[in-house]
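Before we start, here is the structure in question, set down as structure tokens.
With one protein chain held back, the other chains of the complex are shown just where they sit.
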Amino acid sequence: MSLAAFPFLAFFLALGAALVVVLDAVARAALAGAPAGPYLAGTFRHAAMRLSGQLVTTEAPDRANWRLAPAWYGALAAAGLAVVPFGEGMALIQLPTSIVLWGAVEALVVVVVFLHGWSPNAPFPLIGAYRYVATGLPVMLPSMFVLIGAALPARSLDVLAIVESQREMWNVVRQPLGLPLFLIVGLSLTLRGPMDYADSADLAGGSSAEDSGPARAMWQAARLAMLVAFSAMAATVFLGGYLGPLLPGPLWLALKTALVLELMVAATHLLPRMPVSRMVTFLWVVLLPVSFLHLLAAGLVAL
Amino acid sequence: MTDALFTGLSALALYAGWRVFRVDSMVRASFWLMISFIAVGGIGLLLSAPYIGVATVFMMAVEMTVMVLFMVMFMMNPAGLNPMMMVHQHRFSIGVGVVAFAGMTAATLLTDLPSNPVAAGKAIVHDLGIELLGDSMLIFETAGVTLLATMVAAVILSARTGRFGDAVEGSVPPGLEPGGTPAGRVPEKSGGHHHGHGGHDHGSHGDGRSDHAHHHEGDGHDSGGHDHAGDKEKHA
Amino acid sequence: MAVGGTPVFVAAGGGVLGAVEALRLEPALTLVATPRAAQVLVVAGEQRPSDRIALARIHAQLFEPRATVWWRADRPSGFDFGTGAPESVSDAAAFISAQATQSEGEAILLDDGPPNPWEGVGPYGQGGNGMMGGTPYGRPMAMTTDDLRDGLALDAYSATFGPYLTQWPPGLIMETTLQGDVIQSVRIVEAPLAQDLLAATPHLELARLLRLLELPALADRLVRAALADPARAAAGLARAVRWTGLLAAIPSALARDESGGDVRSRTAGRLDALSAGRPADPAAPGDLAAMLIGLEWHEAALVLASFSIDELRGAIASPAVRMAKGAA
Partner (left out) sequence: MTLASVLIVAAGLIGIGLYGALSQQSFVMLMMGLELIMNGALLAVLGFWSFALGGMPEGQLLAIVIMAVMAVEMAAGFALVVAVYRNRQADVIESLTTLKQ
């Protein structure tokens, strides 16, 4: 695909991020029993203030990594979105192994979040970074099982082929456990709600506790971008991506992405976050066997 | 285009590989190593090996994250606050490195290399899959079982409790007869037990053990241990 | 994620926690967890004289132009900047929000140099002899100590946390040694400050716990219900909180108190109290410091939030040890 795809991807990311902001405000207001209007108006004012704010730094930080971490995170979101096809044969990065590329993006997110927490040279961000590695790495395993499971009916590691394999039946029907498992992976990738081990409330913001001004705004924006990229990927792998009657493919993808975004926002605001040791036990003892069974079932169905 | 990309990625792979042994922080060192691997993965893509190339990136990201955790846990100076140059037989090592490079390069240039490039349009990933679960299944499965065995062995080795008691106590196998001397070699009393790194002088200039931690020790009460440090930067 | 108005960091003292929670609901403000993210510092409630230095430090971490608002607080000596806000919550919110753009900046109180003279040989203050020598700026190098859980010797670090940590009861100061995020040792330096009546309702006690479990919206809802009428039974609200599965998210047998209850049972008790419209049953923490040792940071925060502030104050019976630094 041509370079003309870049502005389109940027537009998609921006639109998705704006939608998440609105959904977050609405969900929060609804749960808190307050009108959503002031929340929303405040968010944008808030962001503008952040961008004009001052960058404050800590003692002896790893400045390069600290400043670059949000950029890396955003770049990974863009790379992840680039393998998502917007129509038949319309993906920016076309590889016979594009689903593995998405896996590499997931693995690199762990690295980037660790760097973001490690580089300020302060206790709370560092604890956030440790915790994220402890939960982020075990989450990779269910993620791989789920993605391989989705690749089985397509008999290909190419995301394009995975979409095409869903013409008859979406993977969410064929592999009912896949989407919920993948959503857990997404919550971890985007540091949200029940899987927010890097930027958690008990650490006063964890890996971003020392961020100020534009750096903080950038990090939050990158998290939103990753959320959009993840949702587009989930919609592609489990909800048939661009497939759908009447409407053009990109629009279908956008609608399905919005649906996944809503699920993610709901999970963020409705589910509690376990202490990290409990979560690690849960990941290894429950989630890993479940995802393995899921892969087994997906394989049997695909045969 | 391909040549330019290849040159760039090669330069990155070599530069990053060199930086691994030149930066002051072990965390940075492992991430430089990761960058070197990612660059090689990129070259793999150029060499029309889409699976191996991407899988290298994936695997190395995970592997280096684990490595970094070990760095922060054990090693002196993970934050790079003190200069780090801990080497022995330095000149000899440089010599070996240079000789190895020169030898291999000479061999490469002097040999008449065969040429039989990958045909365009070959179903590479498909072929690999057929190979892995066909003719070479035994090799592939052996690799898998080896990995599993390694995992089990790694957990046993690094866990505190061993077959013959706690690792910290020094594991001693039971005697051949009840109450007799332990079977096998009797381990020496741990002569190397000097706490931390205190007793060593490695002859290198100014290595110090430090990490994030000491930056917060003795910090006064403040919200979340955010220290005063920021002010210094602001008002300097 | 923070949503809302002017980002504000509240340094809460005594007798004001309920009012601060009410301030949190004002759409003109967003209460943030770190001064790095705040535009205005709100100093609220009665301040201990010994917390002056901590307060000055927080003030120094605001970005410029700094703005401070004193709300229901008396200023410690030396703090002659900032403006006083009106008493009522809604007036105060509007006033604080306006300060974000009106402040012309305030000078910091603390000396901007390193806390101690530089002692060392090398350019970074390392000793130069062996690998652990030297005390750069008076802070010793981190040393390894055995981990509580499996004895592997790793770098530990000690730091003093509090009194303005928003996720802890206001005024609590603890000296802790951490390995990773596991607490290896605890010394309680100052007990939490006594708070207003509103803060002792089951609503607000649950709200503090919910924030630690990343459920801030439900926490806001509880605060709203408490502000409307703290004595009314709120069975529906208690059910909504239960349905999130928060009891399952709390580890079992975490921090047993003297009557055998743990964090989970105390939380369940609070939920029952909430649905019945009565105060929660009292609990006695026993030796709080011993209870926290071996826990992760998050678990420790949950333990602190599972007791009422008065119970915590009761448990820290011994006369508060003044920190040499704080008293100076």
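Order of writing sets the labels: A, B and C. Residues in every chain begin at 1.
Just so we're on the same page, a residue touches a chain if its C-beta (ideal position, glycine included) is under 8 Å from a C-beta of that chain, and two chains touch if they have at least 3 such contacts.
Note that this is a predicted model, so its numbers are computed, not measured.
Novice: Which chain B residues touch the hidden chain?
Specialist: Touch set of chain B with respect to the missing chain: 2-3, 6, 10, 13-14, 17-18, 20-21, 26, 29-30, 33, 36-37, 40, 43-44, 46-49, 51-53, 55-56, 59, 63, 66-67, 70-71, 74-75, 86-90, 92-94, 96-98, 100-101, 104-105, 108-109, 113-119, 122, 124, 127-128, 130-132, 136, 139-140, 143, 146-147, 150-151, 153-158, 160, 167-168, 170, 188, 190-197, 200, 202.
Please note the rule applied: only the chains that are shown with their structure count from here on.
Novice: Can you list the residues of chain C that touch 2 or more other chains?
Specialist: If we look for residues of chain C contacting two or more partner chains, we find 33-34, 36, 61, 64, 157, 159, 165-166.
Novice: Residues of chain B that touch two or more other chains: which are they?
Specialist: Within chain B, residues 72, 81, 212, 215-216, 223-227, 230, 232, 234 contact more than one other chain.
Novice: Could you pull out which chain A residues touch chain C in their complex?
Specialist: Counting only chain A, the residues touching chain C are 24-25, 27-34, 38-40, 42-43, 45-46, 49, 53-56, 123, 127, 130-131, 193-194, 196, 200-205, 209-213, 216, 220, 268-278.
Novice: Hey, which residues of chain B end up touching chain A in the complex?
Specialist: 25, 27-28, 31, 34, 45, 50-51, 54-55, 57-58, 61-62, 64-66, 68-69, 72, 79-81, 124-125, 212, 215-216, 223-227, 229-230, 232-234
Novice: Which part of chain C faces chain A closely enough to touch in the complex?
Specialist: Touch list, chain C to chain A: 1-7, 25, 27-28, 30, 32-34, 36-37, 39, 61, 63-64, 100, 157, 159, 165-167, 178, 180-181, 210-218, 220-221, 224, 244-246, 249-251, 296-299, 301-302.
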